[in-house]
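Once you've had a glance at the structure underneath, I'll fire off some questions.
Removed from the display is one protein chain of the complex; every other protein chain stays in position.
Then we have subunit A:
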Amino acid sequence: MAADDHTVLQLSTPSTANLSAKVHPLVIFNICDCYVRRPDQAERVIGTLLGSVLPDGTVDIRNSYAVPHTESAEQVALDIEYHHNMVVSHQKVNPKEVIVGWYSTGLGVTGGSALIHDFYSREVPNPVHLTVDTGFRNGEGTIKAYFSVNLALGDRQLAAQFQEIPLDLRMVEAERLGFDILKTTAVDKLPNDLEGMEVTMQRLLALIDDVYKYVDDVVEGRVAADNSIGRFISDTVASLPKLSPSVFDKLVNDSLQDQLLLLYLSSITRTQLGLAEKLNTAAQIL
């Protein structure tokens, strides 16, 4: 009996203690868009996260959609049928994307969230809860991901604690290209090849200038030398292949000539097309 009084508060540690999540920027865009389009009386938006679980345990969040819900002080109601319809539709396109969790806008985790999390954990073991602060309450838009951990006292479930997990924003190469135009509110035209090249080269130039300045500073003693950075720089400079100038020139000239040949071919083709078209439509039938 005395032993019964000394029950220990157990926190069932999740077996995946070093869990983390990766989010694609598309998900953030989706969430913001749904937030902007929410019905007037709703304060926040709730939706499902789709994605996959990578073999090393990280959750890869790739897509999302909003689920209509009603919320009042006491209860939360979620449109479950809509949720299932959307999952089925999305899986028709991409069968690899499964439910991995849910999101809500707004800063903290509220009481209603626990209920919703419960619902989602019936669909998927260990769902991830993502909060996106669209109100910019801390002066910045914080995005946090949580896992729920059950607090149990002996046999009784007491509460669910939301533990934060590290979040990583991933961007695929092609998306990164378009990123500049995604940042501003309006872009007048998509940059074409050469303009993009120019921008990239300017950035590279800026990088090189920075490195130059740093080395100068170190040499003149303005900045303390950091050995690891120094090693990185020397590695980079050494990675330029050691070719004699004549060999290098020959390489460059060969490639240049190849490109020129291709350009010439394509211009010939275009001239040919122009001629052929004139001949074709100008032919008179008696």
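Here is the rule we go by: a residue touches a chain if its C-beta (ideal position, glycine included) is under 8 Å from a C-beta of that chain, and two chains touch if they have at least 3 such contacts; residues count from 1.
Convention: contacts and distances are computed from a predicted model.
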item: Chain not present in the shown complex, as UniProt names it (candidates "DNA helicase", "Eukaryotic translation initiation factor 3 subunit H", "Ribosomal protein eL8/eL30/eS12/Gadd45 domain-containing protein" or "Proteasome subunit alpha type"); value: "Eukaryotic translation initiation factor 3 subunit H"
item: From A:Ser104, A:Thr134 or A:Ser148, residue that would touch the chain that is not displayed; value: A:Thr134
item: Hidden partner interface residues of subunit A, rising order; value: 24-26, 28-30, 32-39, 62-63, 65-66, 68, 79, 82, 85-86, 89, 92-94, 134, 136, 140-141, 143, 169, 172-179, 181-194, 196-197, 200-201, 203-204, 206-207, 210, 240, 248, 252, 255-256, 259-260, 262-263, 265-267, 269-270, 273, 276-277, 280-283, 285-286
